[in-house]
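Up next is chain A:
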Amino acid sequence: MFVTERSLTRRSVLAAGSAGTLAATAGCVGEGTVLGMQDGGTNPTAAVLEDRSGTFALTGTAKYRTTMLAIEEINRDGGFLGEELKVFAPDPQSDNMRYQDLARHAIYQEDADVLWAGYSSATREAIRPLINEHEQLYFYTTQYEGGVCDKTVFPLGATARQQLGAVVPHMIETYGDEIYTVAADYNFGQLSGDWVKIIAEEHGAEVVGEEYIPLEESQFGSTINNIQSAEPDFVMSMLVGQDHSAFYEQRLASGLTDIPVGTSTNMAQEREHLRIDPPALEDVYAGVNYMEELPTDRNEAFVERYYERWDDAEYINQEAQNNYFSVYLYKEAVERAGTFEQAAVIEALESGLEVEAPEGKIRLDPETHHVEHNMRVAHADENHDISFDEPRTIEPVFLQEAGCDLTSEAEQTQYEPEAFYEEA
Partner candidate 1 sequence: MATSDPSVKTTPAVDETGADSSRILQTRGLRKEFGGLTATDDVDFAIEAGELRCLIGPNGAGKSTFLNLLTGQLDPTAGEIYYNGADITGLPSHERVGRGISMKFQVPSVYEGLTVAQNLRIPLQQVVEPDAFDARTREILERFDLLEQWGTVAGELSHGQQQRLEIGMAMAMEPKLMLLDEPVAGLSIEETADIAELLREIADDDGVALIVIEHDIDFVETIADRVTVLDGGSIFREGPIEEIKADPEVKRIYLGEDH
Partner candidate 2 sequence: MLELTDLHASYGKTPILRGVDVGVDEGEIVGIMGKNGVGKTTLVKAVMGLLEVDEGRIRFDGADVTDEPADVRARRGIGYIPQGRDVFPELTVEENLRMGETINEGDDRLQYEAVYDYFPILEERRDQEAGTMSGGQRQMLAIGRALVGNPELLLLDEPSEGVQPSIVQDVTRDLKRVNEELGTTILFVEQNLHVVQNLAERCYAIDKGTIVDELEGDRLESREAVTEYLAV
Partner candidate 3 sequence: MSVESGDGPFAALRRPFEGPNTMGNSPAFWLGLAVAVAVLAAMPVLFGLYAAEVGAVFLAYALLGMSLAFIWGYCGILSFGQVAFFGVAGYAFGIVAINAATLTGLTVALLAAIAVSTVFAAALGYFMFYGGVRDVYVTILTLVVALVLYTFMGQTAGGEWTIGDARLGGFNGMSGVPDLAVGVGSTGVEIGLLGHYYVTLGALVATYLGLRALVNSQFGYAMVATREDEDRTAMFGYDTTFIKLVVFTIGGAVAGLGGVLFTTQNNYVDPSVFGITAAALPVVWASVGGRTSLLGTVGAALAIQFVDYRLALSGSEWALVLIGSLLVFVVLLMPEGVAPRLHEYVLEYREDADPSPVPREPPAATEEVSD
């Protein structure tokens, strides 16, 4: 019983009830207003809610910028269905309450046709009730724990399964089969920890130790002690945020650099390899679908366009690239649908779209709304220079296995791996 069907959901008509809702009794009040606060323009509107300040400013700023870059590029080249896409893009300041307010405003007052919003899963969950209630088309681009199966939501970032599926087998192959997991103590971290176990099991390896670190913790003394006494072949790190990046400096100071680290979170998102002095990240391997250093022509051109547009920019993280290609994906869908009407656009997105992204060609999986990504393992050397192995395409297999098919059933669910895999 992993799917919880609810007899009552937000603003739905009461199934069991015979009485009408209070809302229905107030006939004069609808989505329109007496005083007409709504915006007069008819242009299609995109709401881009990305953090340019607060905890997630480091990643959010680049996400905002690549989104703007893509929209500007398309608007310049003839627009979306010949129309210029208007943008509503205030700064949510990494605050989930603000996200709720701004999303509400975007839906009601800006009449947004499409929404990009948020870095953390918590943000996504905070606004999902609103998204569901108003059936708002929503692109969530952060690499995340996976499992969201929702009719109007398109989680385009690589899932934990995709990221770890790239890096864990690589690490087992290179260094051995004893793994020590260090992860952030919240949803993403815990589910990622479960995935490490599942993938280790699939490859005959073993997790010998596991530790979940509170998000605001930045002292790793006891964790490093524990790792040293467990003597694993490698560490899997799913640490997130700036407080956690202190791990690498303390790793260096405690002489732990002889144990390599695999990660799904570091470098590609918060550019730890550039922010922290070498060699703290020596022998860190990240499973990524994109890093700015990717040496392909298509990517180099993209990076150049980006820094031309934003000359004070610092780094293009993985999510920023996801935002970028998702704008193009949206354009394709609008054109295929021939309208900005959201239900039609969603149907078009579910028709098996493909676009050329800086990371390479990607395909949107119609059933799961996820993307088949080009996953690579990025390695940092003692100078923090990055090298990549060969890309491999990894499908969003987990949701497929879980039976998520949004083309046939409009669910609003998030699946968990534990329901499918014993190890978790």
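In picking the candidates, the idea was that all candidates are chains of the complex that A comes from, given by their letters.
By our rule, a residue touches a chain if its C-beta (ideal position, glycine included) is under 8 Å from a C-beta of that chain, and two chains touch if they have at least 3 such contacts; residues count from 1.
From a predicted model like this one, the values you see are computed outputs, not experimental measurements.
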| item | value |
| --- | --- |
| For chain A, as assembled in this complex, the candidate in touch from 1, 2 or 3 | 3 |
| Chain A - residues contacting candidate 3, complex | 4, 6-11, 13-14, 16-24, 26, 28-35, 37, 53, 89-93, 95-98, 100-102, 104-105, 108-109, 120-122, 124-126, 128-129, 133, 185-191, 212, 214-215, 416, 418 |
